[in-house]
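Below you'll find the structure I mean.
Missing here: one protein chain of the complex. Every other protein chain is in place.
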Amino acid sequence: MSTTILQLLASGIGTGSIYALIALGFNVVFKSTGAMNFAQGEWVVMGGMIAALLAHGFSSIAVSCLVAVLLVTIFGMLSERLVIFPLRRPNALLITLVSIGLAICTRSLVMLLLGKQPVGYPGFSKATTLWISGVSIQTQTLWIIGITLAFLVVMHLFFERTILGKALRAAAADREAAAIVGVKVETMVLLSFGIAAFAGALAGAIITPLTLASYDQGAMFSFKGFSAAMLGGVGSLPGAVIGGLALGLLESLGSFYISSDFKDAIAFAVLLGILFARPSGLLGRADIVKV
Amino acid sequence: MTSVLLKVEDLVCRFGGLTAIANLTFDVMPGQIKAVIGPNGAGKSTLFNVIAGVTRPSEGRIWFDGERLDGLAPFQRAGRGIARTFQNLQIFRELSVLENVMVGRHLHGSVGLCQTILRGAALRSEERAIAAAAMELLENFGLAGLAQLQAGKLSFGQMKMLELARALAGEPRLLLLDEPAAGLPPAEADRMAEIITSLNRRGMTVLLVEHNMRMVMSLAHEILVLNNGARIAEGTAEQVRRQPEVIAAYLGEAADA
Partner (left out) sequence: MPSQKAVPMPRPAAAGSQAPAGNVIEPAAPDKNAIGTRLAGDWPVILAWLVLLPVPLVASNDYLVSLANAALINLILIASLNLLMGFGGQISLGHAGFFGLGAYASGILNARWGISAWLGLPFGVIVASLAALLIGIPALRLRGLYLSMATLGFNSILFVLFNRLVGLTGGPNGLLGVQPFSLFGWPLDNEVKAFPLIWLLTLLVMLSIRHLLQSRNGRALRAVATNEMGADAVGINSFRTKLLFFVLAAAMAGVAGSLYVHTNQYASPETFDISNSILLVVMVALGGSGTYWGPVAGALILTVVPQLLLDYEDAELMLFGLGMLIVLIAFPAGLAGVPEAVMQRLKSRRR
């Protein structure tokens, strides 16, 4: 295989991992509320910016990232308590709208508190590029792939092996049934927001060395995350991974072979294509789709 | 010769490994009140959902007034003259009581889009007619005083009445009543039974699913007993209540009457 293709694959999988994380966060909230969470991308930006700003202060980049992710997770959960929890008649439509308001406020907060300047920090490794059999790969990309994998494993274990994880799945599958067996649905929504914020912030923190973080990227991250989730099958956690990777690869290959100008349009073309050809996505179930 | 209004033939419903309905065949004659009873899990709700078009059967045929219903969506079946109520009430809570019934007459309007946008004379007279018809129904059900109230604020019993009024607004030929007495105190359940009887006396065909045995025994001309998705008995109240299979199926079930 030519080195170009390998390089494209590597960067595609790297970006794809980020999309997978965002899509995962989106899916978790979708499963527990039925709503599209527009704040998802803003958490990505938040995580990236806070990580970058802390990295300038602290000597340890790892600690900075960790703190950033934790801060955003707390912020996400606080947001849920402040704007979702008080809703008297929460339904998917209303929560979606509230998330739009939340996204706007979050973005404004980031802009006001963290500034409009794009920020970044050097990657996790001293060396920024690796040469493997003639192909140059950003070390940060390898970190991204590795960390994403680790996170996915943790998520899998969480949902399959822990009681809390199973409770969350139960609440997502059938609110009323779960409530009857004692699962507190409101707590599950809080938890899902926490997980989504965590995943988003993680994505932001680890991509920042490659792309820089800036307050206005949130919308694009959200939309690409939505596309990836749709592609893989909304509500399917493995689908988030498949969808994210597929989208990343499509973007990477597409922007090289077709046009780099249209890179962003690729995600949307994919979104529309999937919606019209196979709305349940690659892994989704057809029954959750048709009215 | 009286022709059959609803004909169900060789109906089979399988969900994964579970057979909810097994080779069911029965008829409903015009002007009849037929009740479907059976222990929980007998397949009654599935049967209703299949007739209404919400669930697709694995095998079998259904005819309504001589025409096949297969493949028709629920709204199309309503268009053929089948109206239904729901066990868990599907009224329009945000609309007013009057609007709920007016919506029931949806298929009786025909004014086009242009007329609507211009609010021409045709639209105005159609709206008046629909409102008048709906009001009349509400009066019959004793809900006229609540016409402007948001439907979500009604009591449970009133909501059941409203849903029935809405179903009737479309002037259907077959009424599918899904547990009309469920959740009602005895006095209101009796009232419901009276209404059903009087509707039937004026020619309405009714197919109902019900657990309230007193109501079933007093109302129904014919009773179909299901167990495990299959028919175990069919006949008048007298015939059915004596059959050993029926008694056996209900043993262990708390009988209502």
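As written, the chains take the letters A and B, and residue 1 is the first residue of each chain.
Following the convention adopted for this analysis, a contact is a pair of C-beta atoms (placed from the backbone, for glycine too) under 8 Å apart; a residue touches a chain by one contact, two chains touch by 3 or more.
What you see is a predicted model; the values in this text were computed from it and never measured.
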**Asked** Wait, the hidden chain, what does it touch out of the ones we have here?
**Response** A, B
**Candidate in contact with the missing chain, chosen from A:60, A:108, A:128 or A:162** = A:108
**Request:** Taking the full complex into account, find the residue in B:6, B:20, B:37 or B:52 that is in contact with the omitted chain.
**Result:** B:52
**Touching residues (missing chain, whole complex) on chain B** = 52, 54, 73-76, 78-79, 83-84, 86, 90-96, 98-99, 102-107, 109, 111, 113, 116-119, 123-124, 126-128, 130-132, 135, 145-150, 152-154, 166-167, 169-170
**Where the missing chain touches chain A, by residue** = 30, 34, 36, 38, 83, 86-89, 91-94, 96-98, 100-105, 107-109, 111-112, 219, 223, 226-227, 230, 234, 261-262, 264-265, 268-269, 271-272, 275-276, 279, 288-291
